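Only one protein chain is missing from this complex, and each of the others stays in its spot.
Note that the chains are named A and B in the order they appear, and that numbering of residues resets to 1 at the start of each chain.
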Amino acid sequence: MSGRRLSQGGLIDRSRLLRFRFDGRDFTGHPGDTLASALLASGVRVMGRSFKYHRPRGLWGAWFDDPNAVFNVRLRGDELPNCPATTTALVDGMQARAVNAWPNAENDLKGGLDLFHRWLGAGFYYKTFMWPDWHLFEPSIRKMAGLGAVDGKAIDGYVADQLHDDCDLLVAGGGAAGLAAARAAAEAGYSVVLADDHPTLGGSLYQGDEPIEGEEPQAWVAAQVAAIRAAGGRILTSTTVFGLYDHGLAALAEDRGFARAPRLWRLRARRTLVATGAMDRPITFADNDRPGVMSLQGAAEFLGRYGVLAGQRIAVLSNNSHSAPIVARLRAAGAEVIEADPAEGAPRALGGKRLSGVQIGARKIDCDTLLVSGGLTPTVHLWRHAGGKLDWSAEKAAFVPGAGPDHMLAAGAANGTFDLDPALAEARAAALGTPHATGASGYRVRPLWPQPGSKGRQWIDFQHDVTLKDVELAARENYVSVEHLKRYTTLGMAADQGKTANMAGLAAMAAIQGRPIPEVGTTTFRPPFVPVPMELYHGTRRGQAVNPLKRLELEPQHRAAGAAMGEYGGWLRPAWYGPEDQSAITAEVQAARQAAGVFDGSPLGKIEVMGPDAAAFVNFIYYNTIATLEPGHIRYGFMLRENGLIFDDGVIARLAEDRFLISCSSSHVAGVEAMLESWRQDGNDPDRIFVHDTTQHWATITVTGPQARAIVAALDTGADPATLAHMTLTEGRFGDSPLRIARVSFTGDASFELSVPASRAADLWQAVLAAGTPLGARPIGLEAMSVLRAEKGFIMVGKDTDGETMPHDLGFDVPRRKKKAAFVGDRALQTEAANAADRRQLVGLRVADSGTVLPTGAHIVTGDGPQRSIGFVTSSYFSPTLDRPIALALLESGQQRIGDRVQLRHLGQSLSATVTAPCALDPEGERLNA
Amino acid sequence: MQLFPCPFCGPRNEREFHYVAEPGKTRPDTTGDITAEDWAAYLYDTKNEKGPVREVWMHLTCRELFVMERDSVTMDVLGSKTLRRTLPAEGAA
């Protein structure tokens, strides 16, 4: 005889029947049941197989402390692995299957593995499967171990709602202490959130028969709930506070039903009260994992909440005063209870898949169920998450909250206050911040810890199959720190995170070493308190929202023109126009060189620097001298970091005496703006310099090529492009909008950058193409632009530079030698390293065989002796203009090597090339004014 | 997730902030001679202290640069103060 449903009692609705299957058999339960309570009520004993040895396992606890009953659960086509049976609410139609067991938990084919337990001790796989290679064995071992299997099917709409909120007081735990505290605080005017992981509040109140403050538990709970709500407090049931983080941030997972993603609350609480209760500890004895050995507290919960009597003939093994009211309750419910004292002798559980009795020293008790209580352990996880310390209470044989951050409070059983009335008084005082003296505790416990050297297989960690012998082995091999013990044996590393195992494990280590328990200490408590789906952290940041790109105003026009789009520096931009890349890129480059290319340059930075000190400031920021720049003129330059390395390049225009426009690289706008702000406020007078990032107000269309001037002239802008010199800027009109025309060139051909407010971008695009198409112009993408600039040897920062490149490595040496004013990075350009003869310098590479485009990233290597990399290819393309491959590279002493033949290596392939100047097209710059 | 006090905006989620530097380092006058050792110390020497620390942070959304005192062990924030010598409001008065 094992568990059965009583005709009355509990919080379930007996008027409705829910049907479900477990391991191929049909069962029923009621609303209010968990999978575990419904199975226990149906007499099921074996609900799982252990992780390593495939030992039969039954229920230990009734809630989050149960390590044994772990199911794959399917409901209407949705399947979730690794559902704890004790915390999974029963739903009509569920199909559950014990994990790690085949064909089922009752008759598991791998049950024979247990016979080999001698060879499967802690760390066995490190020692046994060394030769010839662990990886040979790894797949089959991994397959044998482990928990549930995923069915590989994503659940529709499984998206976590995530939100932020705040409150004055968060109460974690809706038992007696939590309810009393929440009510007191809410009635005192605090904004209160009370969260409890059960669907029904009341915590451990249903375990005994005692009235609370003169009322039946359910009536008392209802009264507190009504009072909290009336005072404006919020109550979240089925919601686990699973982590506490810095500065009062709590993470809550709100259960929204099976196969629905929980809701994540990021709750900022000014104060947090830990009222999470206490857990019954297992007793470590031989075969203490037999199905039928259960937690006394768990049995009380099954009785109180679900109306299920765990067994009929029940032996109770307890070392503490907490058991008396539960024993009385079990007897009142009709069980035959035999109490035993663990001091009588070393216990041993008897029987096979089902418990048949317990031997205690010389005494043998026949029973179908053995309820054990090794003492109460306060649930201090959240206290530790928040940085609270633990004190060892010898009187209570437990770690209890000690010193903690000011905003952290603990009350009730979580605080080691196990008696009801003192817990209520303590909780109310904590909620109101009033002083409170804890009275004498009525709780009595005799220390009872694992006995090293004792006989039999004694489980410490049920879920990860760690026994006392494994702890002893770890100690022999000198893994004596609890953190090492944990990693070596995997004690406490299962999905239950050692809720029932950690105390036994560290007490065993203490006993082995003859050290006091507090000296051994605990492992680190980390969130999440219970497993939560990864989805909880994921939410709506999925698909395109994972790392969204910035989007161009002209994206619809690009798509309509058949653009292939790609990510360039955080923007989605046209790569080329047409169905196939190479032919499109070639055609675009040819059009740009022979007629005109029309390029969407909108992401190009447009940061304005204004104010009386603006000129001095940009002169300090830039490597190049900017102070001498005339209004209306543009200069190319570099920004460095203080270590002399290139941070960004681009052009800067002087719009007026006290107004500059910085066109930094498209992908660096935010970084450049933050860098400017840093220097502005640190070392300069921020009242005389202002930095406005106007990048996204403007759309920029670049027209480049021999026909560019004619196209711009056709636009009726009020400005004459013919008189606009290279590296100057002017303002015109586009209809009734302002238009900025800058003559700068990234292609080596005459180029005009036309900027209008973004809302006019489509009109300008259309106008430019209307004027340009008859002249042979066409839109060009980023890839063609990359080729065009590489033909000229123009660099792209981050592509043709790396984390060692200084401006003189690119041939820009004048400011380093001549600039008088201080500038960012100046001193770093004069160091020994900056002057080294073997610095990598920018060069071009020309291959002999005109068909071979060098692979980007190929290493240039020394020719003789052991090969050494002396540089690498940074950009490499086939140039349609020159009808041959071109390449840029960074090469040690590159300037001295111009004309040399060099060897290259790439993925085992050998290549050769001749070092040239970076510029391969029109080195005299005649095309600019053609 | 910490709460940092921007001297202008008040407490905000730590995601809105970037660490900038240790305070108290003054940029050497680079128009004069600076030894390699002094320049290296300016660039690279950081105290990386345990316990109470002073650090320069930027509040990214309002771009305020400020000195924050906090405890690198407990994560307690002890105070924050703008880097500006003269606050605009005072300057206007």
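Note that in this section contacts are C-beta pairs under 8 Å (C-beta built on N, C-alpha and C of every residue); 3 or more make two chains touch, one makes a residue touch a chain.
Just so we're on the same page, contacts and distances are computed from a predicted model.
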item	value
Absent chain [UniProt protein name; select from "Inner-membrane translocator", "Sarcosine oxidase subunit gamma", "Amino acid ABC transporter permease" or "Acyl carrier protein"]	"Sarcosine oxidase subunit gamma"
Of A:268, A:778, A:816 or A:839, the residue in touch with the unshown chain	A:268
Selected residue (touches chain absent from view) among A:556, A:718 or A:923	A:556
Hidden partner chain, touching residue among A:212, A:278 or A:565	A:565
Positions on subunit A contacted by the hidden chain, ascending	159, 161-166, 191, 266, 268, 540-541, 544-545, 548-553, 555-556, 559, 563-567, 571-572, 575-576, 581, 603, 608, 610-612, 614, 655-656, 658-659, 686-687, 690, 692, 694-698, 757-759, 783
Residues belonging to subunit B that touch the chain removed from view	1, 6, 8-13, 15-16, 60-64, 82, 84, 87-89, 91-92
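Criterion: only the chains that are shown with their structure count from here on.
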item	value
Intercentroid distance (Cα basis), subunit B paired with subunit A, Å	28
Subunit A contact footprint on subunit B (complex, rising order)	1-3, 18, 20-21, 26-31, 34, 36, 39, 42-43, 56, 58, 60, 63-65, 74-77, 83-84, 86, 88, 91
Touch list for subunit A against partner subunit B, complex	245-249, 266, 268, 387, 405, 642-643, 674, 677-678, 681-683, 686-687, 820-823, 826-828, 831-832
